[in-house]
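Every protein chain but one is kept in place in this view of the complex.
Right after this comes chain A.
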Amino acid sequence: MARRAGGQLHGGWVSHTVLIVFALGSLLPLVWTAIAASRTNARLAETPPPFWFGGNLLENLGTAWSDANMGRALFNTVVVAGSIALSTVLFATLAGFAFAKLRFRAKNLLLLLVIGTMMVPPQLSVVPLFMAIAELEWTNQLQAVILPMMVSAFGVFFMRQFLITALPTELIEAARVDGAHSVRVVWHVVFPVARPAMAVLGMLTFVMAWNEFFWPIIALTQENPTVQVALTGLGRGYIPDQSVIMAGALLGTLPLLLAFAVFGKQIVGGIMQGAVKG
């Protein structure tokens, strides 16, 4: 990896030191979360603060699990983030393929429109969405937070940029000459070629959906929360116990951190790939 263009110079000890400092700065708050989650609340109100793990982790996790509805929250978040990631990847691949390889009228204008929608943050739409779910009586139901997030302009653009170079036009033409209907072309040609980019987009979308904040805290309550809603409940003082709050934060972050430990390299690669082409 380091043998790429521009990476020809060796970094000295200064570079290494600076990077180590920043890497620690990135990781230590998370380590400290785990330390605080493993202590009693009384110990956290002493000076100096604890620097190593204590023995109360399981107890605090248990309290967070039962009092902050974290079990339900984790299950809901997996459902929500999973559905959003699947639909985003599917629709982004279809649209990205069309924009990358097919000819149709107003294509450039429509692509510009896709890019333009990236500038419109979903936060501006919460009032009408709230009115809609009040009318439909969808408050506290998971579809209320899934449906508005099912497509992403970033995803369309990401897949287009990938397929433009990764999918040889001859391959599509060959399948066409063989008489394949476009649905078959997508299934047998586009999807296999796009698979690595689909995986990356799926992971990025999953992380984003897992951490989605504003709309879920409006649409859901503590009775049927996502992780972020449950954590907001913790942070707004429904549970005063600091060590339990930290245990909740740990529970809500751990699944993504584990995914990072396993797929970190791929996620890093995906973000960088999207960046160069975007």
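Everything below uses one rule, namely that a contact is a pair of C-beta atoms (placed from the backbone, for glycine too) under 8 Å apart; a residue touches a chain by one contact, two chains touch by 3 or more; residues count from 1.
We adopt the following convention: contacts and distances are computed from a predicted model.
Taking the options "Type-4 uracil-DNA glycosylase", "ABC transporter permease", "Aryl-sulfate sulfotransferase" or "Acetyltransferase (GNAT) domain-containing protein" in turn, only "ABC transporter permease" matches the UniProt protein name of the chain that is not displayed. The chain omitted from view is touched by exactly one of A:85, A:220 or A:234, namely A:234.
Listed residues A:44, A:142 or A:220: the one in touch with the omitted chain is A:44. Contact residues of chain A toward the unshown chain are 1-11, 15-16, 18-19, 22-23, 25-27, 29-30, 32-33, 36, 44-49, 91-92, 94-95, 97-99, 102-104, 107, 110, 113-114, 117, 119-131, 134-135, 147-151, 153, 156, 168, 170-172, 174-186, 188-189, 192-193, 207, 210-211, 213-214, 218, 227-228, 231-232, 234-237, 242, 245-246, 248-250, 252-253, 256-257, 259-260, 264-265, 267-268, 271-273, 275-276, 278.
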